[in-house]
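With one protein chain held back, the other chains of the complex are shown just where they sit.
Now for chain A:
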Amino acid sequence: MNATVILAEHAHARAGDKGNILSIAVFPLDAAHYEWLRRELTAERVAEHFASRRPARVRRHEIDSLKALNFVLEDALEGGVNRSPGLDRHGKSLSYLLLSMRLPAPG
């Protein structure tokens, strides 16, 4: 049985919005975990984790020099800050939805 971890224990993140597009930058708390993050935190897994937001597309950008992954989720904000009836119309809190992901533990 493989051990899993909650991403929040090993990474920090900040979310931003532009219209109906959500972006979330993710960084390992320990720089040594960047390769693990690159391997495990795939665009496919993020898309699956955000399935209830029905993103039209999820893209991942890697910035190795910053040891950072930047995710862009299109149409994930239920219309965005001007049209969403939701509590967090910006989606600012969704960095922590991403950090709630469960991943195989770093080696």
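Here is the rule we go by: a residue touches a chain if its C-beta (ideal position, glycine included) is under 8 Å from a C-beta of that chain, and two chains touch if they have at least 3 such contacts; residues count from 1.
Criterion: contacts and distances are computed from a predicted model.
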Which of "Transport permease protein", "Thiamine pyrophosphate-binding protein", "Acyclic terpene utilisation N-terminal domain-containing protein" or "Thioredoxin domain-containing protein" is the UniProt protein name of the chain not shown? "Acyclic terpene utilisation N-terminal domain-containing protein"
Which one, A:Val5, A:Ala43 or A:Val81, makes contact with the chain that was left out? A:Val81
Those residues of chain A that touch the unshown chain are 8, 12-14, 16-19, 21, 23, 25, 27, 29, 51-54, 61, 63, 65-66, 68, 70, 72, 78-79, 81-88, 93-94, 97
